[in-house]
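A short write-up of the structure that comes next.
Shown here: the complex without one of its protein chains, the others still in place.
Per-chain numbering from 1; labels A and B assigned in written order.
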Amino acid sequence: MKDIIDRIKTKYTISEVVEQRKNLSFVTVSKEQAISIITFLRDIEGFKHLVLLTAADWIENDKFQLTYLLNNPTEKIDLGVRVFISRENASMESAHHLWEQVATYQRELKEMFGIDFPDSPGVDKPFILEGWEDIPPYRRDFDTKQYSEDTYFPRPGRESNDPAEYMKKKLYPNE
Amino acid sequence: MNKKRFTINEDRSLFPEKNAEGKIDIDLSSHKYLKLWQGPQHPGITGNMSLELTVLGDEVMDCETHVGYLHRGFEKLMERRKYIQCFPIVCRVAVPEPDFNEYCFASAMEELAGIEVPEMAQWLRTLVLEMSRLQSYLMWIGGQSGAFGSGIIGQWSIYLRDLVLDRFEELTGGRVYHMYQLPGGVRGLLPDGFKQRMEETLLTIEKFMDDIDKVMFNNAVFKKRSVGMGYIDPSWVNKFGITGPNARAAGIPLDVRKDYPYLKYPELDFDVVVGKDSDIYTRADIRRKDLLLSVDLIRQIFAKMPEKGDIKAKTPNVLHWKVPKGETYSRAECTRGEYGYYMVSDGTEYPRRINVRGPSYTHAVALLEKMIINTNIADVAGLMVSLHTYPPEIER
Partner (left out) sequence: MKEDFKKRTVISPDGKPIEIDPVKDYFSDAKPKVYKPAHPVIEKFANWARANSLWVLGFGTGCGAIEMRPLMTPRFDAYRYGIQWRPTPRQSSVFVISGYLSVKTLKRVVRTYEQMQNPKFVIALGSCTINGGMYWDSYNTINRLDHYLPVDVYVAGCMPRPESLLTGFEELKKIIKEGRGEGANKYAENFDWYKANQKKIIKDWDMPDYNW
């Protein structure tokens, strides 16, 4: 694992390396170099299998984190490539030419996070939601409870105990 | 007797020319093509998913997969629940195999929190995962034969699945959703006499599997419709991210149980089942052998597991459990392929982000859309079931 990261370092800049466990590491790379590094990993280093592509919303830093989790089926190691992009007008270079399933992931990210992937096939088509008018639902500033209460006629008289508070009251009243 | 085998599409002159990109320019107003929707309704095997087919005659020319009918927004719901509150909802992501969700969620959390699961709990988890695999395959086998017109296998296999669900009910209290694998361990030990009753169930399953072998796998109709149908090229495996039995049928021995050993699988003795023809028949055969392998593994687990032991590691108070900052990915081999949870923690009591990686994500959209071209409408259902797609893991 270490030698692979060293080899990437000779060509590209990596800002942060986290070794989560022996066969899984995460590296943080810049937005401009990301697709180039992923292509290098796929073609030269044997990370032929894309496990997943997903995003996380770090609203306090005003950033989206994109994670490309790559897998090397012969060496049996995983490498997560993290890219931080700005939350304003979030947009990322498309990787649909590398794996066939990436276009689907990007369609989902566009819909659920509002991250744009220009030139990705069918990226603007709705994937999961139909007729959605609010902000993309996986963003942190979207309040799903509030939306549900406003839209779906909550049944009056439903007593919902927050388990944490309820258990505290019952089991640890003095804590 | 005419020895030449009849093939549907021998004369291609009636069919449209392909353009430079290798695709067909479909002009719906030319009255040659017809839009046909398959789904979203279903009789209980495949999950709600619809295929928008463009057909010429009875041949599929173009296909688009539509998902989202079962979207509940789990990944959002988990962000506003504490870790322990996520535990009862993760199993609802995939109905046929809830236990893989529980295991992946628990193991990702344990890895981040640095908790070592006791030995006995690991054995019980292995047992529950194998039982879950068994019942899911039994469900699938009914769907596969039903898609090719033989309903009787479904009648038998759903009955067998009910027997496995009875054992689940004894062990965990739930028939379909078990909520058994708590973060840090499991909820309970085996009940008295469980091993013996499980053995009886396994014997019944083996007996019925002999019958299913005769009625389904040696059936001329099933063979004729499935052999050579739905070919997956081995070179597609990495290109499309194919895992599980679909990849193994193409001759690529991908099995998370062997490649990234988890729980007690390193101590169990088994070989990865690999096929080579990569058609619907081979995939069905791989799954049948995998099912029998599960039966064998359950027996091995019973022989090797200790009688008693700790079933739960010491964990912090779950109400104030702050999982340290970090991110990880945990995976398990489910019946369709690699199941994984990607978990990001920001050091608070709530998970920052959890992403569920279901194997159907690649199988049902990109791969199916490619494979379905130029098949007959009647074979679409069989092809879809042979990939063992399950839409809730696509949309969560």
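Please note the rule applied: a residue touches a chain if its C-beta (ideal position, glycine included) is under 8 Å from a C-beta of that chain, and two chains touch if they have at least 3 such contacts.
In this text the structure is predicted, and so the values were computed from the model without any measurement.
A.B. asks: Can you say which of B:84, B:113, B:139 or B:171 touches the chain missing from this structure?
C.D. replies: B:139
A.B. asks: Which residue, A:10, A:89, A:151 or A:174, contacts the hidden chain when the whole complex is considered?
C.D. replies: Touches the omitted chain: A:151.
A.B. asks: List the chain A residues touching the unshown chain?
C.D. replies: Contacting residues on chain A, toward the hidden partner: 128-134, 137, 142, 144-145, 147-149, 151-155, 158, 160.
A.B. asks: Give me the chain B residues in contact with the hidden chain, please.
C.D. replies: Looking at chain B, the ones touching the missing chain are residues 29, 31, 40-45, 48, 68-73, 76-77, 80, 88-89, 92, 95-96, 139, 142, 154-155, 158-159, 161-162, 175-177, 392.
Going forward, only the chains that are shown with their structure count from here on.
A.B. asks: What whole-Å value do you get for the distance between chain A and chain B if each is reduced to the mean of its CA atoms?
C.D. replies: Centre-to-centre distance between chain A and chain B: 23 Å.
A.B. asks: State the interface residues of chain A toward chain B in the complex, per the touch definition above.
C.D. replies: My answer: residues 18, 20-21, 23-24, 26, 48-52, 54-57, 65, 67, 69, 73, 76, 78, 80, 99-101, 103-105, 126-130, 137-138, 140, 142, 144-145, 163-164, 167-168, 172.
A.B. asks: Report the residues of chain B in contact with chain A in the complex, numbered from low to high.
C.D. replies: Chain B reaches chain A through residues 67-68, 71, 73, 75-77, 79-80, 82, 84-85, 111, 238-241, 254, 259-260, 317, 319, 326-329, 331, 338, 340, 342, 344, 352-353, 355, 357, 361-362, 365-367, 370, 395.
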